[in-house]
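Every protein chain of the complex appears in place save one, which is left out.
Moving on, here comes chain A:
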Amino acid sequence: MGAAVDIKLKIKRKDSSDSPFYWEEFNVPFRKNMNVISALMEIQKNPVNAKGENVRSVAWEYNCLEEVCGACSMRINGKVRQACSTLVDRLEQPIQLEPMETFPVEKDLVVNRDRMFSALKKIKGWIPIDGTYALGAGPLISSDVQQEAYKYSTCMTCGCCLDACPNVNSGSPFIGPQALGQTKYFNMHPTGAQQKNDRLSVMIGEEGLANCGNSQNCVQVCPKEIPLTTAIAELNKDANKFALWGWLKR
């Protein structure tokens, strides 16, 4: 083994939610198969910046380390992705890490993703199975439908689609692609379909489909490769019909 190669990291930091952003550079020793998380862990072990000053270690979120929890989303060299599945030797240096600024930034790379959970509440992102009496078994679901639904079930609420969407921003009421994908997911379930109209009401509302501008970044950046734009186009069809029929029936 020769001398350790350093990798350069340039991180956009923030001490608290109401303090300003600043950039800080770090050099960490390279290890084979290192991902962005393990590079950040090196900073945690030895929080010294590139100038040799002792600093507060960098805050970020992570859980699963295998791209299923969605916690470690951040902008890596400008593009949003999961830090766990991003290998450092495939990146241009200095590796630039930024928080997903579409969300309120709490501290360094940690963001508050509450808006996605409240979006799930708005669209009733669940299957109603509780009643005051036994409701019995639900309808069977064909394996085709199961296969299609499975893709949407893998959504990990990571927020990449919202961060890459040009129409999700502070000036727009857009609920975001994640909630649209989940609307399609729960609407296609035979029991979930009982609340289809409630969900479509959100879709034709102020925060809904009207805000989609077809940039289709969501489907490109989704780490789980969820066909979000297919969901949006299908919802367009359902929502247009729902709005028009609703008006004609009134």
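Going forward, contacts are C-beta pairs under 8 Å (C-beta built on N, C-alpha and C of every residue); 3 or more make two chains touch, one makes a residue touch a chain; residues count from 1.
The rule is simple: contacts and distances are computed from a predicted model.
Asks: Just by its UniProt name, which of "Redoxin domain-containing protein", "Succinate dehydrogenase subunit C", "Sugar ABC transporter permease" or "Spore maturation protein A" is the chain not shown in this complex?
Replies: "Succinate dehydrogenase subunit C"
Asks: Please pick, from A:E24, A:E67, A:D108 or A:D238, the residue that touches the omitted chain in the full complex.
Replies: Of these options, the touching residue for the absent chain is A:D238.
Asks: Which one, A:E66, A:D130 or A:D144, makes contact with the chain that was left out?
Replies: A:D130
Asks: Just one of A:P29, A:G138, A:P190 or A:G213 touches the chain that is missing; which is it?
Replies: A:G213
Asks: State which residues belonging to chain A touch the missing partner chain.
Replies: On the side of chain A, residues 78-79, 124, 128, 130-132, 164, 166-167, 169, 171-173, 194-195, 197-198, 200-201, 204-206, 208-211, 213-217, 219-221, 227, 229-230, 232-240, 243, 246-247, 250 touch the unshown chain.
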